[in-house]
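Every protein chain of the complex appears in place save one, which is left out.
In order of appearance the chains are A, B, C and D, and numbering begins at 1 in each one.
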Amino acid sequence: AFFGTSATAQELRVGIAAEPVAIDPHFFRTGPNMSLRENISDALVYNNQTTGTIEPRLASSWEVDGTEWRFDLNPDAVFADGKAVSAADVIFSLCRVRNVPDSPGTFMSFIETIEAIRPEGERSLVISTKGPDPVLLESLSTIGIVQAPSDEPLEYDEADCGNSDWLSTQAFNNGSIEAGIGPYRVTSYRRGIDTVLERNDNYYGEAPHYQRVVLQAIPENGARIAALLSGGVDVIDAVPVNAIDQIYDNENLQLVSAPASRLIFFAFDQEGEPSPKITGTDGKNPLKDVRVRKALNLAVNRAQLVSTTMDGIAEEASSIVMANIFGANPDLPRIPFDPAQARELLAEAGYEDGFTMTISAPSDRYRNDTEVAQSVTQMLAAVGIDVSLETYPQSVYFDRANRFEYSMYLGGAGADTGEGLSQLLNLVHTRDPERGLGGANRGRYSSEKVDGLLQEALVTLDPEARRALLQEAQAVVYEDHGYMPLYHEVAVWAARADVHFEPNAGQYNILYTARPAE
Amino acid sequence: MLVYAFRRMGQALLVLFALTVLVFVGVWMIGNPADALISPDASMAEREAAIRALGLDKPLWQQYLDFVGGLMQGDFGNSFIYREPVTQILASRLGASLELAFAAFVLAVGISVPLGLYAGLYPDTRLSQAIMGFSLIGVSIPQFWQGMVLIILFGIWLAVLPVGGRGDTATVFGITSSLFTLDGLMHLLLPAVNMALLKMSLLIRVTRAAVMEVKGLDYVRFARAKGVRPYRIVTKHILGNIMLPLLTVLGIEIGNLVAYAVITETVFSWPGLGRLLISSIQVLDRPVIIAYLCFTALLFIVLNLIVDILYTVVDPRVRDAIHSGGAK
Amino acid sequence: MTGFLREFAESRIAAFCLVLTLLFAGCAVLAPVISPMNPYNLSAFSLDDARLPPGSIRMERGGTFTATLSAQEGVAEQEAGEAVIRLVEEAPGRMSLTVDAGGAELEAVRIQGLPRDASVEGARRHPIRSEWTVTNPSQPIVIETGSMTPAVLNFTVEADLPATATGTAFALGTDSYGRDMLSAIIYGIRISFIVGAIGALGSMIVGSSLGLAAAWFGGKVDAVIMRMADFQLSIPSLMVGLLTLTILGKGVDKILIAIILIQWTVFARTARSVALAELRSDYVDAARGLRLSPVRINLRHILPNCLPPLLVILTINIASAITLEASLSFLGVGLPLTQPSLGMLIASGYEYMFSNLYWIAIFPGVVLMLMVVSINVVGDRLRDMFNPQLKR
Amino acid sequence: MTEAPNSLLAARDVSKVFPLERGLWSAMSRKMTGRPMRRVRAVDAVSFDVAEGETVGVVGESGCGKSTLAKMLAGLSHANGGDLRLRGVPLAEVMADPKQALKVQMIFQDPQSSLNARMKVVDIIGEAPVVHGLIPRSEKEAYVRDLLSKVGLGPEALNRYPHQFSGGQRQRIGIARALAVKPELLICDESVAALDVSVQAQIINLLMDLRRDLGLTMLFISHDLSVIRHICDRVVVMYLGRVVEIAPTDQLFSSPCHPYTRMLLEGMPRISTERRTFLEVKGEIPSPLDPPPGCHFNPRCQFKTDECLASRPPLDHIAPSRSAACIRWREIG
Partner (left out) sequence: MKDMQNVPLLEVDGLNTSFNTRAGVVRSVRNVSFEVGRGEVLGIVGESGSGKSVTGLSILRLIDPPGKIVSGAIRFDGEDLIPLSERQMRKVRGARIAMVFQNPMMTLNPVQKIGDQIAEALTEHERLSAQEVRARCIAALEAVGIPSPEERLNAYPHEFSGGMRQRIVIATALVTRPDLIIADEPTTALDVTIQAQIIHQMRQLIDQTGAGLIWISHDLATLSELADRIVVMYAGTVVETGTTAEIIGNPRHPYTRRLLASVPSANEPGQPLRQIPGIMPSLLDIGDGCPFASRCDRRIEGCERPIPAERLSPSRSVWCINMPEEREDA
């Protein structure tokens, strides 16, 4: 019910666009689940994407020596039954990630590099990785630690760790098992309606302000705004672009935002010959020609796209990794908007009359995705390409993308772990299903040089050296015009003016820092 | 007639069978549930793991056989995303859907049939014209628009009604519903009105058209010649004779109210079945879709049966027609 | 014919709505001729014109001067093309900014990159970003610098020369792509009218035929048709549409097929129910006695008597056909997004409900409303006229 | 009974039964209580012949199955039993051929429900002849106008709808419709009942002209005995679904053989300036739902014997082209 009760000092009501599908922190790797997990199930460490730092959580301290990571657990952290968190719980949790019953999308990729885990007494453990893993902490920050059913630590291996009782997801969902230790605990979870959180009074860290938080599922944009305007909720997430102005003008409300790491881009099919959605080129794929890719990049007026189509709720992008994120390359200049040169380049490449191309975009995946795609379509049309747009709901869209049915398609890729390497590996590394690389690289951009740089970064622990490698890789992609980066998203929340709500670059709803505004 | 009922049941089974096949093939044609479920950024290995976990790596016919096997034991399978029995998921939404449908139905029928009667009886009065004009609102303004206007009007400007969600529930006679609490009713009002408006225009118009047909007939005049009260003329002689089209429309609309309140449920964040269906279609959650459609198919078949039986109750002539098999 | 029209026009409102309906039909036929702009030609409109309110005139952008200021000692001066941008510290924490564009009037000055606690007098701050916009700056712009000290001055100033009008007017404003709303609506009417009218009419033809057949033949035929209807009814319309179009591909004709597949059931069941009662009338026997063919008896004798409720459903289904097309196109299986129907315009305009751009949100809806209302009123009037009981 | 040599229509033991109870509930309750299904024997083993060119009258109490019989003869409803032949060919076969079938036409008793409320008179009458190619479409209006004038309606009727006419006017539209397709056998179900005598005279003259000129055969159902007497060659008298007497008209009127026929003739009103006392029906009027055993007429019959209660009296051939279903016909006739 979202009306009548206003934000008391005791209760915070949040209208969320997408509800978590489970309370189980290991069940399903999607934004809403991970967002909830941040509040109810602490990981070993916290990845503060806003500041770009890793903060202690269940692990009060850690040290690294090559492939050996040693974590000391916070002795104050206790589960609901009063038992302190132990190494056995951590091992169990990491093992469980591989063995969550029926998970539709696991967190497995975050623990792939872990070779072994060794408890050192009750409150310490050592994780050894297969090779140097510079992003282990970021990876571990995504995995909530739940209480192991038995005190005896498991033997960590890549299979089932010799265990069979993995705690069912239902048990988490119906509240018979706690999701772990967090500032809040879930007291009621009604799918399609709401999730109610109560303050965890045994929490070892700073106590959150609100006694109760109600997360209300309001997927429809208008309904979510209406709920805020009518006072039914105190905070909403995923504020749609078109409503920003009105909320801004409303004295009782405020907007908070954080740049998010997700890059929205167009990818070019650089392998198909002919390319599936291009005609009028005698079977050639013009997108394999760097001049054409450059021409397309120059044809797009990113400043206008951001200021008009996105109404300023985005950050123009020229390369893959967002400025705040580890590995960003600030030296790469803006990609200029130069339609004249674009036409010249097209002519030079032999397409003075352009060519016919259908570009593809999802209709319900990213904020404003169709509008953005259509704006770009318009811009490409303006440089003489006979371009049209097709859009699909995501259930159809990505299936086709995975079958390489597009020539130029709209995509988005974030830095899940809060640093650039994973994003780059996913997006610009040559597609290599075996090793799980280039998974999002459905245009099949491929550069040996980039691959080499990224491989090296993968085993470079020294941050500065690694940063340089990532930056250089991006410079290569930039020169190659391997992608058409458009912008990085900005996450926006709206809240009542009397509520202090902190934005989060990971687009998570961080509830425990919320409090009444001064 | 008993045979008739059995035959209808047999036909229903056929319909259900066709439906499940259609959904399997349809979902398979539309896209891959795995892609709709997992994050597009996920790695290939994870994707394949997920596909295996969902059983989508098997050939389609095998998946279907597995499904039918489960069905034999009364198991509709687990939802792809929630990994919980779909029957349980559906059941959790049914209450909200039914009460919304009920409220909308009561509103729609309670208001529109009298209005339609009036407009049909006195077509030339101002009020009738106003009713007819009003009835156009329902059809001509898209429902989501209407919903938002209601929200803005009553939720934001006047701020007298809640704008979404289901209110408190109470249990009376073993039925848990928000119909029994004030808060629940307040929450129910706007969505019910939103849903009722569209049905109302339909009902007003069907009623009016039928009344205009019937009111000039001799038996209505004869009833007047008997000195029968206008009220009784309307209820017995006119209503009785316009029941056929009305019942048909109602039969379908009740089904639609329960099963496809998607727009209203979305705009008003009502936790009903319609929204579940749409989100399931979006992510191609096949088990939910199938169970859902089987449910609605049964709903419609039963409603249709009831309507057919009611036909024979309200119009004895139809009874003859059905039994003597058409025109012959 | 004239007598018919005169009779029709006895209801003023109906006459007015007939004119409107014809007007909409005219839009459907003549869209390319009457619309000021071709909204399907993507290169014909530009984001420069996006979101202009109704009555705006297309503007040719003036030039923009951009300068990034970084100077010390409280004074900065930067040349940007023909303009000179100066910054002077007036008092601690207060600076004044002048843009000298060689005497030209400026339309707007945007200042980006100021710290969060800075502010600019008389300017509007962007809701999210640190960007301040001063419209029509005549005097020096005063900046409260907040935590920024003159020593580390580092922000960007953009100054726009006034735009010049080039003549094309947007009577109903433009949408977020810079597309003329009026043209988009006219073209949208074209699609929606065709889809709505033909789709619903087609459904009525198919549905009533099946319904009549079910009533006439009874038995097996009845069972098969009615179970088909059950089958169809139990699949949500959106899903039927999705499946049909996924199998058949895109296109107006395919959408029409989908609509007919979806809508025939209501017609069929209504026609059947009324026909069942009519079949008992002597006039049907009389027609059979005259050895008229069953087709003829059904179409010429029974159907007209079933028509009143069918017509009601028809007019209502027109609206839902239009909405259905919009949803299907929105899901990407209908018509291309770049060729929006009225329904699509409404669906996308709906996103602007809570924005200040009322013309995007409301106009298409108002037009649809007018269209549906007028079609309905015309339909009602026709029905009344063809009701012999009301005949004089 | 042997078929007459020039027999056009021959009915042998034709029956029609209407079930009275339908529906799930009554079916179930019948199953449980073992009660037999209730039905109306609307037409019960009726046999007679109509010769080519002959006009046969059918009289009988209301509800005795005349309309039901007429509909069966017109091929509009199926008999439950017995045999119907048109010129020796089973009726079902005749009806399969539209050209042949058209030759049998019926004028319905109820002029209102037999006229389609949504069609104009010109279409009601003119449709079939045009469809069957009897006249070209262009001549439809003239043809209909001509027919209308024959039944005494003016041309302004052409474009009106049925509800705008008086009862008699509607009846005449129905007559015109049947005549429009040039039938050879015309079944008139109370076709002149609603007409005033002057119009009735006009219609009867018209029918008699048609009979004379085209050899039209007619089955003429009526309550008006004076009309029957005027135009019929033979008369079939029915009572409660059965034929009780068949006789040439003059013989019937002069010497009725069945008590019911006698009662009818006695009750026949005559134009007079005297007031008459109208008598109540003597005895109980039997119900078609629950007909009395034996002769159906027995509860009202003054000649009743015990035998009349026991078995159905056969339709005896008592004279050339005369039959009666009464065991005491000799005493009565």
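Keep this in mind: a contact is a pair of C-beta atoms (placed from the backbone, for glycine too) under 8 Å apart; a residue touches a chain by one contact, two chains touch by 3 or more.
None of these values were measured; they are calculated from a predicted model.
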Task: Touch criterion as defined above, residue of D:168, D:256 or D:313 at the omitted chain - done: D:168
Task: Option touching the unshown chain, where D:98, D:136, D:269 or D:293 are the choices - done: D:269
TODO: Out of D:67, D:217, D:298 or D:323, point to the residue that touches the absent chain in the complete complex.
DONE: D:67
Task: Omitted-chain contact residue, chosen from D:15, D:109, D:298 or D:323 - done: D:109
TODO: Go through subunit D and note every residue touching the omitted chain.
DONE: 18, 20, 59-65, 67, 109-113, 149, 152-154, 156, 164-169, 171-172, 190, 193-202, 204-205, 208-209, 223-227, 229-231, 249-250, 263-264, 267-281, 284-290
Task: Contacts of subunit B with the absent chain, listed as residue ranges - done: 216-230, 232, 236-237, 240-241, 243, 314-317, 320
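FYI, only the chains that are shown with their structure count from here on.
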- [ ] Going chain by chain, each one touching the next, work out the least steps from subunit A to subunit D.
- [x] 2
Task: Pair with more cross-chain C-beta pairs in contact, given C-D and A-C - done: A-C
TODO: Quick one: report the Å distance separating subunit A from subunit C, using the average Cα coordinate of each chain.
DONE: 33
Open item on the list: I'd like to verify one number: the distance from the centre of subunit B to the centre of subunit D, where each centre is the average of its C-alpha atoms, in whole angstrom.
Closed with: 51
Open item on the list: By the touch rule stated above, which residues of subunit D touch at least two different other chains?
Closed with: 163
Task: Multi-chain contact sites of subunit C, meaning residues that touch two or more partners - done: 246, 288, 350, 353, 389
Task: Contacting residues of subunit B [partner subunit C, same complex] - done: 7, 11-12, 14-15, 18-19, 22, 26, 29-30, 123, 132, 136, 139-145, 148, 152, 201-202, 205-206, 209-210, 212-213, 215-217, 244-245, 247-249, 251-252, 255, 259-260, 262, 277-278, 281, 289, 293, 296-301, 304, 311, 315, 317-318, 320-322, 324-328
Open item on the list: Touching residues of subunit C toward subunit D in the complex: what are they?
Closed with: 281-283, 285-293, 296, 300-301, 304-305, 386, 388-389, 391
- [ ] Spell out the residues on subunit A that touch subunit C in their complex, using ranges where they run on.
- [x] 221-222, 225-226, 229, 240, 242-249, 255, 257, 301, 304-305, 308-309, 312-313, 363, 370-371, 374-375, 377-379, 381-382, 387-393, 396-397, 490, 492
